[in-house]
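Read the structure below first, then the notes.
A protein chain is absent from this complex, but the other protein chains hold their places.
Showing subunit A:
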Amino acid sequence: MASEMLRPRVALFVTCLVDAMRPRIGFAALAALEAAGCEVVVPEAQTCCGQPALNSGDRDTAIDLAKRAIAMLEPYEHVVIPSGSCAGTIRSHYPEILEDDPVWGPRAHAVAAKTYEIMAYLDEVRGWRPEGVTLPATAAYHDSCSGLRELGIKAQPRRLLRAVDGLQLRPLAGEETCCGFGGTFCVKYPAISNAIVEEKAAAIEATGADLLLAGDLGCLMNMAGKLSRRGSSVRSFHAIELIAGMGDGPAIGEKA
């Protein structure tokens, strides 16, 4: 593939949640992209893709933030994001909410077309695999909903994780079932969210795996937070942390 030979200039959009809550995921994405031969730029003006506004019904704010993000991301060859739901917002929803705008509509489509979730990008666009990464452990992988259903992310993370020596993926019952996070849903309807994540945590524990992996920090914080509250010993990571060889560091919620 021609693009494998080139060194694309990639904008890393770390997402507001990773920026604040778990910078390691951003650095793991940075390391993996560089290993995959990309020139990585971190645009300084990045804040949030606007998903909370979009899903709360505040379309004007969502449009405003979408325009800001589009203008910021346009100069780069590719945009890569360590989150299926934020990548989904840019790929699927920016073109939707700007469809009727003669200027911003085409710009939204153009940015959407070059925006990728990190693992899909490494696997499909770069054809890259981790090399020399070892982690003797068993893991359960949860398919986060937006990545799965908006972007078709299913096989890509598994292909990358299979290249990690010693790592064994265990089947997780209901791996495609929502964990109950849902962004602001978990704050607006905490009791329903809790009932859902309680079942998810039980399913994760039933795998007997050492690790829980997923591709979205929001879902991971929800599931890891519930596992911790249940006193579970399962440790949670964003899959890109393992893929980038950072699976030996502190898991989500562990003291650094």
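Assume a residue touches a chain if its C-beta (ideal position, glycine included) is under 8 Å from a C-beta of that chain, and two chains touch if they have at least 3 such contacts; residues count from 1.
Here, contacts and distances are computed from a predicted model.
Per its UniProt entry, the chain excluded from the display bears the name "Lactate utilization protein B", taken from "Lactate utilization protein B", "Branched-chain amino acid ABC transporter permease", "C-type cytochrome" or "MoxR family ATPase". Across A:Tyr76, A:Tyr94, A:Tyr121 or A:Phe181, the residue that sits in touch with the chain not pictured is A:Phe181.
Residue in contact with the omitted chain (choice from A:Met21, A:Ala110 or A:Ala137): A:Met21.
Contact with the undisplayed chain is limited, among A:Gly57, A:Pro102, A:Gly132 or A:Pro171, to A:Gly57. With the whole complex as reference, residues 14, 16, 18-24, 26-28, 30-31, 42, 44-48, 50, 52-59, 61, 64-65, 68, 96, 145-146, 148-150, 176-178, 180-197, 221-222, 224-226, 228-229, 244, 246, 252-256 of subunit A touch the missing chain.
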